[in-house]
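Omission of a single protein chain aside, the complex is shown with its protein chains in their original locations.
For subunit A:
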């Protein structure tokens, strides 16, 4: 499981948690999220996310 972070506003998407509010099940891989999905906080496109180091 990886985490992805919006480079604009810092929002974090955690694959383990998903986003049940948005119909994204826990465990959903980043690659499985539709390309037109955008950052729920600032609206930046999926391209503006980067994989985070997970410690």
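Just so it is clear, a residue touches a chain if its C-beta (ideal position, glycine included) is under 8 Å from a C-beta of that chain, and two chains touch if they have at least 3 such contacts; residues count from 1.
Criterion: contacts and distances are computed from a predicted model.
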Query raised in the report: With one chain of the assembly withheld, which option in "3-oxoacyl-[acyl-carrier-protein] synthase 2", "Phosphate transport system permease protein PstA", "Alkane 1-monooxygenase protein" or "Protocatechuate 3,4-dioxygenase beta chain" matches that chain's UniProt protein name?
Result: "Alkane 1-monooxygenase protein"
Query - Residues of subunit A (touch criterion as defined above) contacting the omitted chain - result: 7-11, 21, 38-45, 48
